[in-house]
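Here's the structure, in structure tokens; my notes come after.
Entry: chain A
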Amino acid sequence: MSLDYTLLFKALRPETALVVGALAVLGLDLTALRKLSNAKRLQVAAGLGALALFAAVWLACSGPHGPAFGGVLIFDRFAIATRVGVLSLTLLALGTASVNRSGRHPAEYVAVMLFAAAGFTLMAAAQQLLVGFLALELASLSLYILTGFDKARPESAEAGLKYFLFGGMAAAFLLFGFSLIYGLTGSIELPEIAGRLSTQPPGALLMVALVMVLVAFGFKAAAAPFHLWAPDVYEGAPTASASLIASASKLAGFTLFTRILWTGFYPVAGSVSAMPVSAGWIPAVAAIAGLSMLVGNFGALAQQNVRRLLAYSAIAHSGTLLLGVIATGDYGVGPLFYYAATYGIAAGGAFGVIAVVEATGTCQKITDLAGLHRRSPLLAGCLAIFILSLAGIPPLAGFFGKFSVFASALRLGGLAGPVGWLVVLAIALSALALYYYLIVLKQALVEAPAPAAGRIIVPPFAATTLAAAAVLIVLLGIRPSLILSLF
Partner candidate 1 sequence: MNALPCTIYISFTGALLSLAVGRRSPGLARAVALASALTAWGIALFAAFKFVPDAAGPVSLVDYPWIPQMGIRYHLAADGISLTLVVLTGLAATAGVLFSWNVEQRTGEFFAFFLALIGGVYGVFLSADAFLFFVFYEIAIVPKYFLIAIWGSTNREYGAMKLVLYSFAGSALVLAGILWAYAAGGAHSFAVADMAQAAVGFSHGQQVWMFALVFLGFAVLAGMFPFHTWAPTGHVAAPTAASMLLAGVVMKLGAYGCLRVAMPLFPVGFLFWQPMIFWLAVIGIIYAGLIALVQEDFKFVIGYSSVSHMGFVLLGLAAANVRAVSGAVLQMFSHGVIAGLLFAVVGRMVYDRTHTRKLADLRAMSLYKRLPFAATVFVLAGLASMGMPGFSGFPAELTILIGTWQTAPWAAVLAAVGVLVAAAFTLRVIQVSFFGHADTAKAAVDVAPLPPITLAEKCGALLLLGATILIGLKPDLLLELIRPALQTPYFQAVLKGGAL
Partner candidate 2 sequence: MSSSLPLLSLIVFVPWVGALVLLFAPKLGAWSVRVLALAFSLSTLALAGIALCRFDPSAAGYQFAEGHDWITSLNVHFRLGLDGLSLVLLLLTGILGPLSMLASWRQENNPRLLNLLFLLLQGAALGVFLALDFVPWFLFWELSLVPAYFLIRLWGGPGATRAAYQFVIYTIGGSAFMLLGFAALFLATGTLDFTVLSGLASSGALATKLAALGGIWPNAVFFGILLGLAVKVPLFPFHTWLPSAYAEAPTGASMFLTGVMSKMGVYGFLRILWPLFPAALHRFAPGLLWLAVGGVVFGAFAAMKQTDLKRMVAYSSVNHVSYCLLGLFAVCSLSRPSPDAATAALTGTILQMFNHGISAGALFFCVGVLEARAGGRRGIGDFGGVRTWAPLFAGLCGISMFSSIGLPGLNGFVGEFLIFRGVWGLVPWAAAVSCLGLFATAYFLLTFWQRVFHGPKAGASESRFADLTGIETATLAPLVGLMFVFGILPQLLTVLINPLVTSWVAHLALP
């Protein structure tokens, strides 16, 4: 095990930048900005935060490639792409946060957001169980804080508490699972674990360990039946936090767990490409995927609250992403990353629009979006792009994400096995999903605004990030090879 600290430092420069940035934000606010209004403090903090994020992106792109620190971290294409992705999504969430002028403790908010980002980037590169767990916890704890941040609303506190309890439980499961793995294989490095597992026959204990890991994965991904926290958290948390949870956290979580499952546990993967199904973690993932799609889509149908609708939509998308995880083994990680990244942009963007609308009133019920086309054409247009991308309408990125995941999943075995049937289920449910997405768009683009609702002026930073996100969705939808060619 070669412990090259220089390389490690070089590789972790983005994290360093983020932490330094967070500390700078905190420090500056504590000392120089005490007397200013909340809005001004927010502006400065957001500006500094954005700077830190840009720096981190640049550093991540120019960092070293390959394993670092003896295989504890790995900076392959997947990792670097995810790092850049989560940092951009955090930028998007920051733009969303910058709209909320009345929030208290703005600098702390931005700082915790940067910490969460640091956790995400570390999750992307982890190739060792403990580092992975550490990164996950760093991110999760930051997210719990961000969720419960709004002291003015009891829903926020409730959401934070729920998230914390669920997350804590999931973390416990994960740690226990990891310890079992260590016990069975004697290593915490993923490649070595795989090597050991390929020689051992799978036993009951291994299955237990896998199940536990999958429980944590399911929680992180908001997949059924571990999804129960998602609707309340998405509804109660401050909008920017929800944005971060929906976008960056999902991307980082999928990257980490895909790496754990495929790099570490591929010998006991099993298969669902044909009947009969061979045992392993893939059948379990397939079952979770199917359940998530059903719960997510049918749950969303009944929603009146736009945030809860987005939560259930997140659950449904997790189902499809899990299909992408299954296909990763044979067809690479391209479709999965593409889908997760573009889903993040769309979801984050949608929350961004909600945040702007909320700044001038309230935005909880779907009907609060009524008449958006008249109140702010920019917001209406951006929302249309984000929602249609979520629905999977070409030429937007969401469509191609679904398409490529379905294509690679079908290549596993056609319609002969459960994976094929899951694809058919996913396609069918996406037709169903269009209904509730159109309900949202109907309010925004068709209905007349409520009498009390006036024009919305979108702050420049938010406008830029939302427009950039929309453009990115269209661009990536038209030229997916921009991302696919990375893999």
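How were these picked? Simply put, all candidates are chains of the complex that A comes from, given by their letters.
Everything that follows uses one rule, which is that contacts are C-beta pairs under 8 Å (C-beta built on N, C-alpha and C of every residue); 3 or more make two chains touch, one makes a residue touch a chain; residues count from 1.
Owing to the predicted nature of the structure, the values given are computational and were not obtained by experimental measurement.
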item: Touching chain, any copy counted, for chain A within the complex - options 1 or 2; value: 1
item: Residues on chain A engaged by candidate 1 in the complex (per definition of touch); value: 334, 373, 377, 388, 393-395, 399-400, 403-404, 406-407, 410-411, 414-415, 420, 423-424, 427-428, 430-431, 434-435, 438, 441-442, 445-446, 479-481, 484-485
